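Supplied in C-alpha cells, the structure appears directly below.
Note that one protein chain of the assembly has been removed; the remaining protein chains are unaltered in position.
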Amino acid sequence: MVKVSVIGATGYAGAELLSILIRHPQAKIAHITSESHTGKKISELYPHLRGICDLTLESLSDIENIGKDSDFIFIALPHGHAMDVGIKLEKFPVRIIDLGADYRFSDVSVYEKWYNVPHKHKDAKRVYGLAEIYRNEIRDAKIIGNAGCFTTASILALAPLVKHHLIDANSIIVDAASGVSGAGRGLKLGNHFPELYDNFKAYNVAHHRHTPEIEQALKDLGGEETIINFTPHLVPMSRGILATCYANIKENISDDMIDAAFQKMYGAEKFIRLLGRNSYPETKFVRGSNFCDLGWHIDERTRRVIILSAIDNLVKGAAGQAVQNFNIAAGFYENIALDVVPMYP
Amino acid sequence: MVKVSVIGATGYAGAELLSILIRHPQAKIAHITSESHTGKKISELYPHLRGICDLTLESLSDIENIGKDSDFIFIALPHGHAMDVGIKLEKFPVRIIDLGADYRFSDVSVYEKWYNVPHKHKDAKRVYGLAEIYRNEIRDAKIIGNAGCFTTASILALAPLVKHHLIDANSIIVDAASGVSGAGRGLKLGNHFPELYDNFKAYNVAHHRHTPEIEQALKDLGGEETIINFTPHLVPMSRGILATCYANIKENISDDMIDAAFQKMYGAEKFIRLLGRNSYPETKFVRGSNFCDLGWHIDERTRRVIILSAIDNLVKGAAGQAVQNFNIAAGFYENIALDVVPMYP
Amino acid sequence: MVKVSVIGATGYAGAELLSILIRHPQAKIAHITSESHTGKKISELYPHLRGICDLTLESLSDIENIGKDSDFIFIALPHGHAMDVGIKLEKFPVRIIDLGADYRFSDVSVYEKWYNVPHKHKDAKRVYGLAEIYRNEIRDAKIIGNAGCFTTASILALAPLVKHHLIDANSIIVDAASGVSGAGRGLKLGNHFPELYDNFKAYNVAHHRHTPEIEQALKDLGGEETIINFTPHLVPMSRGILATCYANIKENISDDMIDAAFQKMYGAEKFIRLLGRNSYPETKFVRGSNFCDLGWHIDERTRRVIILSAIDNLVKGAAGQAVQNFNIAAGFYENIALDVVPMYP
Partner (left out) sequence: MVKVSVIGATGYAGAELLSILIRHPQAKIAHITSESHTGKKISELYPHLRGICDLTLESLSDIENIGKDSDFIFIALPHGHAMDVGIKLEKFPVRIIDLGADYRFSDVSVYEKWYNVPHKHKDAKRVYGLAEIYRNEIRDAKIIGNAGCFTTASILALAPLVKHHLIDANSIIVDAASGVSGAGRGLKLGNHFPELYDNFKAYNVAHHRHTPEIEQALKDLGGEETIINFTPHLVPMSRGILATCYANIKENISDDMIDAAFQKMYGAEKFIRLLGRNSYPETKFVRGSNFCDLGWHIDERTRRVIILSAIDNLVKGAAGQAVQNFNIAAGFYENIALDVVPMYP
C-alpha cells in the first residue's frame, strides 16, 4: 500500500479526491489537513462521507511529519500556498501532486504575471499534469502540477489539431461553460442559490487565469507562440464543463485529416472517448467519471472547425486527473479507482 | 381599442403573448386558435391563466372570419404554416405579425435553402421585425416577420460595430446559450427533465437556422456579404439567452470608438440597457422583461472585442418583441404593456 | 400620490417590494434604507433594476425625518429591529407595514418565547396583516404585522375548515416546502448553489417560528386553543411555497360541506383561486403573482382532508401581501399594482 495525504481536504476538489482515494485498492490515506477545521472529522463537514471516511483533519503546521509519513502528497490549496508546502518537502522523498496553479507553468514569469504573486519555488523540478500529453514526464516527476479544469477540456480538444498543424493557432477561440462546483465551496453572492438559479452569465472575459495555461500546452504541442481567446461561463448546475473551441482550418487540410488526427492521438486512450465528427458530447454523459468526451464539426461555409469537449470538472478536471497522475507516477494501472460508470440521469 | 388575435396560442410564445396582451390597455384579444386543442379554454392548458384569461380556442379553419374581425393578427405557428395564413389574409386590411421564420427573409431563396421548404408567398410585402434597426419600415408594414430569439440577441450585440465598420465582419463568431423554453412545449427526450437537469450541451453546430437571419441583418447594416459562425447551447434553466459574440477589431480602431458606437446607436433606446465596457449582463437580470442588456470587453492581447448580450428568449426574443412591433405599427407608445420590472431572484 | 418608504430595501422581500411599488400608480417611493449599503444605488445591488429604479439607499439613523416625509413605511428588517423603528415613529402620523415578525403576535409572550428576545413595544396597536381574514382590522391600523410566508399558505388553506369546525384542530399537520429565496440573501453554506442543487431537505422540525403564528390565526378562527405540527422543507428552486395540510375530518361532516366552506369564505376573493376538490396547485402557476391557489382532497380510507396551497413566497408571502395591506389601509382598490399575470414557464 502506498501512503497518501491530502493537504487542504475540505474544498470540493479535496473532498472529491478523498472519494476516489477511498476506493483505491493500493492507496492508504495517511493524513488529511485543514487549517480552518483542524480537529474535526471530515464527515462533519461532508456528511455524505459518514461511516465511509471519518478521518480527523490535522493542521499544516505538521507538514514535515506528514511528509515523512507519506509517499505521495496531494495539495488542494488556493494558489500561492502550495509552493510553501513544496519548499518544506523538498528534502523528503515524498512526491507531490498539486491541484492548484503553483506548479503548472514552466515559465514562472507567466505565473507571476497572471496570478500577481511572486513565485517562491522557481527552481522546483516539476511537470505539467495532463497525462494524455505529458505521460512520460509524469512517470518520474517529483512535483506534478495537475492541469486545471477548463484547461484540461480545452487542451484535449485542440491538441490533435495543433500538434498536426491543421489549424491556425492564433485563430483559436475557446468558449466554455462550467457548473458551479468549479467556483469552490467558499461563499459568495454570485454563487448564492437564488442568484444563480435560472441564470447564465460569463465572467473574467479576456482575463481568466486558465488562458496562459492553455497557451503553454498549445505552444508545446505546435511549436509556436499561441495567443487565444478564452471565455468562461457559469451554468446553473453542480458539475460539468463543456468547452466549445473554434479555429480556422489551414488551407489544403481535408476533413479526413482532422478525423485522423483525433484518432491517432487518442485512439488508445482509456479516458478519452472519441464520439466522432458531427457528434455532441454532453456534460451529463461524463458526470462523476474521468472521461473526456470529444466531438467535432466542420463548417464548410467558414472553414472553421468547432470542437466540443465535455468533462466533469471535479474528476477529469481536478481529483480524477490527480489520481490518474498518481497512478502513472506510482507505476499502477492508469485507471485504478477511476473505472467508474458516469452517473445518469 | 385595437382588436388582436393570436393564431397558435398554445405554444410558449403564444402563451407569453397572451400574458402581455392581457395587460395591454389598448388591445382587446378577439380570437385565439389551436388546431390540437380547439374548443378548450386556454386556462385548461395553462393553469397559471385561470381567472385571468379563460378564452376558448378556435380553429384556423375560420381564419377569414378571424381576419375580418381583427385589426392585427399574431401568428405563432411552426415555420411553413404562417405563409398559408398570410396568403388567405392578403385581401383583408388586417396586419400580420408572424413570430416564426416565414416572413423574416428578404431573399426567399435563403429561407428555402435553410428551412428546406418551398416558399409560397414570395411576393408578400414584409419587413424584418427588429425594432431597434428596422423601426421605420415596421411602422406601415402589412406583414412583420418578427426576429428570432438568438438572432435578436446576436444582431443587437453586433449591430453598432458592423454598422460603423469597426470589426472584420467575416471574423464574427456567436456562441450562445438558451433556456429550454426556447425549444418549445413539444415533448422530446432531450428536453425531458431528468435528461437535461445538471447537463449542458451544444446543438445544431454550423447548421442552426438563425445563422442566415443574423447574416442578413449584418449585411444590411454593414453593406457587405457576411458569413459567421453561430453555435447554440442548451442551459438547464427555463428562460433566457446569453450571446457571447467575438470579432476581430479592425486596425486603427480605438477602444473609445467602440464605446461610442454603442452609445450612438442605442443611447435613446428604451429596451436596450448599455452596461458599458467590462460589464457582465446576466440572463436573470432581464427575466420576464423586454430588455436587452449589453456589455463588451476588449482583449488587448488578441485585439478581439467580445460582446455579451442578454435577453429573455420569450419576451424580447419572441412575444415582447412582437408587442413592441405591434405598438410601433399601431402608433402607440413603444413600451405600452412592456414596462415590466424583471423578476429577480 | 401617497408617499411610501422602505426600511431595509436590500433583502429579497425589500427588493420585491420595490418592484411592485414602482408600478403602483398611486404610490411614490420617498426613501429607501440600508445600513450596510448606505449611499449606494439600489440598482448597484440589484442590477435588474438598472434604469428602472436608481434610488440611493439612506441610513436608518434618519428615521424620524423619513417618518415625517412618508405616509406609509414598509419595514423589511430582521426580527427584533422593526420594533425600534415602531417606537421612534409612534408620535408621527405615518402608518407602518412590517414584513417581519415583531408585530404579528397579539400575545407578545408567544413572540418572546419563540423568538427569544424581549419585546420592547408591547402596547403598540397592531393588527395581523392577512387581508382575507383580518381585512376590516387592517383598514384603520396604525401598525400592520404582515403575515409570514409559510403562515399565509397554511392559514389560507385551513381557515375555512377551522372556522366552520369541520376538522379536529389538534390533528392538523402542515408539511410545507419553499424555494430558497425564502431564506434570504444572506450567505450561508446550506444555500450555496452546489450544496442545494439536486438536493431536498427538511429543517427546523418542530421548532420553526411560523408554527405559533399559524396557531394564533387558527385559534382566532376556530375559537379554541390549537397546537399543530409544522415542518418546512427546502426545494432547489428560487420561488414558491406549497403547503400540504392534513387534518382529521370530524364525524358527520360530508364532503360537500368541505367544498362549501371554501366557496363561502373565498368565493369573492380576488387573490384566492379555488381549483376545487381533487385538484393540484403548483407553485409555478402562481409565480410572480399575489395569488394563493387552493385544492383539496378527501381520503375516504382515513377520513382525512388534505389541502394543497400554493403561493409565491416573495409576493403573497411577503411583498405582494404588504402592498395588498397597503391598498386596503390607504383606501385603494385592493389589487392595484398586483394584477400581474404569473410568469410561466
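In this document, chain identifiers A, B and C correspond to the written order of the chains, with residue numbering beginning at 1 in each.
Operating definition for what follows: contacts are C-beta pairs under 8 Å (C-beta built on N, C-alpha and C of every residue); 3 or more make two chains touch, one makes a residue touch a chain.
What you are looking at is a predicted structure, and each value in this text was computed from that prediction instead of being measured.
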{"item": "Of C:Gly86, C:Gly145, C:Gly179 or C:Gly320, the residue in touch with the unshown chain", "value": "C:Gly179"}
{"item": "Contact partner of the left-out chain, one of B:Lys41, B:His165, B:Arg185 or B:Lys250", "value": "B:Arg185"}
{"item": "Hidden partner chain, residues of chain C it touches", "value": "170, 173, 175, 177, 179, 194-195, 197-203, 205-206, 227-229, 231, 233, 235-240, 242, 244, 246, 280-284, 287, 297-302, 304, 306, 308, 310, 345"}
{"item": "Residues belonging to chain B that touch the chain removed from view", "value": "12, 179-181, 185, 187-189, 191-194, 196-198, 236-238"}
{"item": "Chain A residues touching the omitted chain (full complex)", "value": "12, 15, 19, 22-23, 46-52, 181, 197-198, 238-239, 273, 275, 282, 284-289, 293, 339, 341-345"}
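The rule is simple: only the chains that are shown with their structure count from here on.
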{"item": "Touching two or more other chains - residues of chain B", "value": "197-198, 238-239, 282, 284, 287, 345"}
